[in-house]
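Down below is the structure, laid out as structure tokens.
The complex is shown incomplete by one protein chain, all other protein chains being positioned as in the whole.
Entry: chain A
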């Protein structure tokens, strides 16, 4: 929120936010009977920190000029971003019931023209960082202090355009650009590192002129520290947070389920998942 940057770091409160984001996502999954729920659960901690610690925005005015931009390159993670936008008060909670349905503003793959707070139409993977470069250049032209956050997936590292954007962000020293790559090591055809080897990722990104941090993306304290460092780092470089995450995080039976891009959840399991999530919170 606009004031959150001044708030005390309060990890338990962020844990509540992350819990609510996961809960919203599971409720949407139940509505549709499907969804990229394992990814939503893995990225909820990052979204909680982005929306409730790092970013400046006005829930009542999602296109406020001074807002930090959040680009969702991996459009299939929309279920997670909607969950965060609902928690942030940008999307009304009652719309959760419409997820993926006719006339809904919450389609299965995120699009800028459908949803308040959605800055780009993702889904065709590899687009986000290129748009972010343009936005970063544009914000500098306007002498704006807003930042561009871009979430993308490790599978997108296969796309040549991602490296075009990474190279140009280094060239233009876009210190207002903060990339977050979700390394859950799962893409459509299998483990990302096996589909197309991308390591050593940190070394590669550094060689392209980025300030890079690699963290456990499900450790809230680490995520907070990484976002803080990404914002305050003094060098004129774009910033990347490589977030290693666990698919299904927070719901043990989904964490342990065989890894898949589109994890199978039976209809009766959504309620079980919500209960498991709540049990984990109390523990």
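Things worth noting here:
One rule holds for everything that comes next: a contact is a pair of C-beta atoms (placed from the backbone, for glycine too) under 8 Å apart; a residue touches a chain by one contact, two chains touch by 3 or more; residues count from 1.
The rule we apply is simple: contacts and distances are computed from a predicted model.
Matching "ABC transporter permease", "Phosphate-selective porin O and P", "Fumarate reductase iron-sulfur subunit" or "Transketolase family protein" against the UniProt entry of the left-out chain gives the name "Transketolase family protein". Across A:15, A:111, A:246 or A:274, the single residue that touches the chain missing here is A:111. Among A:55, A:106, A:120 or A:205, the one in contact with the hidden chain is A:120. Among A:29, A:62 or A:136, the one in contact with the hidden chain is A:136.
Residue A:164 is the one among A:16, A:95 or A:164 that touches the chain missing from this view. Residues of chain A that touch the chain left out of the display are 111-113, 119-121, 123-124, 126-127, 129-139, 141-142, 148, 160-161, 164-165, 167-168, 171.
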